[in-house]
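Removed from the display is one protein chain of the complex; every other protein chain stays in position.
Which chain is which? They are A, B and C, in the order written, and residues in each are numbered from 1.
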Amino acid sequence: MLNVGVIGTGMIGQDHIRRMTTVLSGVAVTAVSDVDSAIAADVGGRIGAAVHASGEDVVADPAVDAVLVCSWGPTHEQYVLAAIAAGKPVFCEKPLATTQEACLRIVEAETATGGRLVQVGYMRRFDFAYRQLKQALDAGDIGAPLMMHCAHRNASVPSFYQKEMAITDTAVHEIDMVRWMFGEEIAAARVLVPKKSRNGNDLQDPLLLILEMADGVIVDVELSVNIRYGYDIRGEIVGENGTAALGSLSPLEVRSSGRLSTPVPADWRERFLAAYDIEIQEWVHALAGGGRPLGPSAWDGYAAAVVSDAAVEALRTGERVAVTLPEKPKLYEVLG
Amino acid sequence: MLNVGVIGTGMIGQDHIRRMTTVLSGVAVTAVSDVDSAIAADVGGRIGAAVHASGEDVVADPAVDAVLVCSWGPTHEQYVLAAIAAGKPVFCEKPLATTQEACLRIVEAETATGGRLVQVGYMRRFDFAYRQLKQALDAGDIGAPLMMHCAHRNASVPSFYQKEMAITDTAVHEIDMVRWMFGEEIAAARVLVPKKSRNGNDLQDPLLLILEMADGVIVDVELSVNIRYGYDIRGEIVGENGTAALGSLSPLEVRSSGRLSTPVPADWRERFLAAYDIEIQEWVHALAGGGRPLGPSAWDGYAAAVVSDAAVEALRTGERVAVTLPEKPKLYEVLG
Amino acid sequence: MLNVGVIGTGMIGQDHIRRMTTVLSGVAVTAVSDVDSAIAADVGGRIGAAVHASGEDVVADPAVDAVLVCSWGPTHEQYVLAAIAAGKPVFCEKPLATTQEACLRIVEAETATGGRLVQVGYMRRFDFAYRQLKQALDAGDIGAPLMMHCAHRNASVPSFYQKEMAITDTAVHEIDMVRWMFGEEIAAARVLVPKKSRNGNDLQDPLLLILEMADGVIVDVELSVNIRYGYDIRGEIVGENGTAALGSLSPLEVRSSGRLSTPVPADWRERFLAAYDIEIQEWVHALAGGGRPLGPSAWDGYAAAVVSDAAVEALRTGERVAVTLPEKPKLYEVLG
Partner (left out) sequence: MLNVGVIGTGMIGQDHIRRMTTVLSGVAVTAVSDVDSAIAADVGGRIGAAVHASGEDVVADPAVDAVLVCSWGPTHEQYVLAAIAAGKPVFCEKPLATTQEACLRIVEAETATGGRLVQVGYMRRFDFAYRQLKQALDAGDIGAPLMMHCAHRNASVPSFYQKEMAITDTAVHEIDMVRWMFGEEIAAARVLVPKKSRNGNDLQDPLLLILEMADGVIVDVELSVNIRYGYDIRGEIVGENGTAALGSLSPLEVRSSGRLSTPVPADWRERFLAAYDIEIQEWVHALAGGGRPLGPSAWDGYAAAVVSDAAVEALRTGERVAVTLPEKPKLYEVLG
């Protein structure tokens, strides 16, 4: 049984706690904390976990084997660094930190320990369909990859959603996914700005993000965050001899009123719920008996931040912006 | 240019005339007749065709190379026999005749001439999708056929539609299709009667027709004639190693309001319009320069009548009814 | 934490033990037994469970809250009755018992206790796609159901598979599923025998099973157990105004070599793995804190046995065989 301490018991933290206490195997939540101590007390009380005054106390709790960070983004760095300092595995919800500099500090701290401790919450790598896609690609079914077409569509976004968030909150999933899919870093970003949807009032929506991988593969990502009809994640890899794409995944076909219809997910929960479960279950299994995490690393969190910054600048300037990363530490050379 | 005389200028006759005068190549309509002489005069006048007092006069007209019979079913026999007597090719809309005895008389009259003159209007054999299906079957892609699942669905039928018509008017298309698809006669029929739809008032709808081919292949045909959502023709052949089915054929995919939808045809015109065009065009091309028809033969029309009678009896009695056909004349041994 | 004792540690038992120890939440396996005591010792040893000499000892173990029966079919009755006698909830893999008389004895024993204790392992009710299908049906999207078309296809079956097993082992899943889907008992069965596949040597395969529900809905089930291409479960409900069907569920679309392909599952594990997980997880959750099972009941196991016997007789005789059930005890009136 892996004993996990959860820092941050807001919406996402509570969802992970629900997952670890009622869905997954081999894991217990033994300690919690939150900036709002009343919430922490309430959530912790319901599951019989220790309630601590700070995230650092959660890390320090001897009844905590591993830490899960779901607090407000700007606090991620301090808690992840605390866990590294304590030599405890830490799962950090995305983003790893809110600046690329902070991400780099985490990379350096982890590298200094000589082994992986950090995993970042990019859950697409755990989605059944993306894994099938990668498997088809790696099996050579379509030859070497040359391009990828993606779409990331949300039915709607809240009113506080700003246009940069289409990069930092929305496209960041594709940014991580393509790095993992192709095993290549992203070399440049560019953002094209189409006619504006009236669904988002002042928001510039949609956008067309274009990423160049280090080996020349080009990825285009349609970002539409107020498209009303549902949540739709699409991806098609164009290879030398064919293409491989995410399928329809539809469990139901209804023929009525002049058409054949299949349902589209309403939101990301419906589409990626299973991926979240698998993500945390695999993390728990990997850590069982003192193992190391195998999922997205601190380097992946850092690289996502650097690419995201470049894409935001590309959106601001209208120009192609090159991405420059330092040499990848040996620790991260193994794919994970 | 093939000069065609059309007997019967009602809805179907006018549609064939439109086809031969504005869609197809190498054909002209030179004479018409109808039981309602005013309609014949009107239709003939518009296209500059001779208007005759009787179908026999159309057959006899020296400016008529071939005859197309679209008159009321009970008159088919006399006009087809007249064409055979005159040695002129005749295309007869289904049914070939309204009794199996009448069909047999036509078979005998044609057989006596020593060559094929008659083609019957079973147009599914000319449908692109059914042809692809047969091609996949014949290529051995799925191994030997063992079963076939069919559905024949109409959005609605007129109030004069009686339950036997589900066999004689609706299922008769599948009856001909499976004989052609498998190159086998039908050996027995059975009809199961499910719970009744309230859409058809007193009509027993749907039905489940089960046909046994001579070699043991079993075909089930769902007949639903008031299913509201559209016109839908389905067919899946189950072979030893796989299955082959009619595809979705959808030219359009719309994502809106929470679903991915493809349109379903409203009626048979939309689904089979091209098949009607090809049916008549191939007939015209086959007859060009004195050739013989290659499409569904008088024997096919006769066999359909015999099976149809058996299925109607099966519907009446609830029992399995065997189908008995005389030996097929040599004239019809060549598939066509 | 629900402590479960597992009777029978063969292939299925081991799979359930793996599920309860490494996949599911809130459950531990505390005791095991098997007719082969060496296997029991091995399996129990690996997970630290008590190893008992008999299933009755597992039931009697005070460290066992609930029992899971995965032993050889003919022994199900005695272990289920033992659990009922001990007042412990028992999950029994299908079949509930190997004769309808034995099933009825279980029903009577459970009924005498005044509350549900037994759940039977019909896992299709827990499949995401079937649940969506039932939801669409219950929502009235297609009007009242009139027919259902099913196919149950296996790539291959072992050489000991006999033709009756197409009913008792294969179709039994559809038998349970349609009772649940329509909330109606099955009133009659009939089996049609098509041309035989050469893939199964002497085995009569495929079969066409036809079930009549008490309210007249007709269900046809194609049973093909050596169809080579993969494992394929199909289902389409025909309603008054439309149809609802299991979707394609495909996570991947590959375009290569002249075609667009989606993968078909290789076997039932791939197709229904998640349903097994959900089945046991929901059972565990339902029992937590002393609750009652909500899944397929002893009555469902009994009804499946009665229908299965009727279908086997229908296969033997070629006739329609009516199904007669006694009045359903009040205990089972609530759906579950």
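By our rule, contacts are C-beta pairs under 8 Å (C-beta built on N, C-alpha and C of every residue); 3 or more make two chains touch, one makes a residue touch a chain.
Note that the structure is predicted; figures quoted are calculated from it, not measured.
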Options C:26, C:183, C:216 or C:230, residue touching the unrepresented chain: C:230
Selected from A:220, A:277 or A:313 as touching the chain missing from the view: A:220
Which of B:37, B:156, B:204 or B:262 contacts the chain that the document leaves out: B:262
Touching the absent chain when the full complex is considered, from A:35, A:208, A:273 or A:331: A:208
Contact set of subunit C toward the excluded chain (per top definition): 228-230, 232, 248, 250, 255-264, 266
Residues belonging to subunit A that touch the chain removed from view: 143-147, 149, 151, 192-199, 206, 208, 210, 213, 215-218, 220, 222, 224, 226-229, 238, 240-243
Residues of subunit B (touch criterion as defined above) contacting the omitted chain: 21-26, 128-129, 132-133, 136, 141-142, 241-257, 262-263, 274, 281, 285
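Everything that follows uses one rule, which is that only the chains that are shown with their structure count from here on.
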Maximum centroid distance from subunit C, chain identifier (CA atoms): B
Intercentroid distance (Cα basis), subunit B paired with subunit A, Å: 58
Distance from the mean Cα position of subunit C to that of subunit A, given in whole angstrom: 38
Of all residues in subunit A, the ones touching two or more other chains: 248, 250, 255-257, 262-263
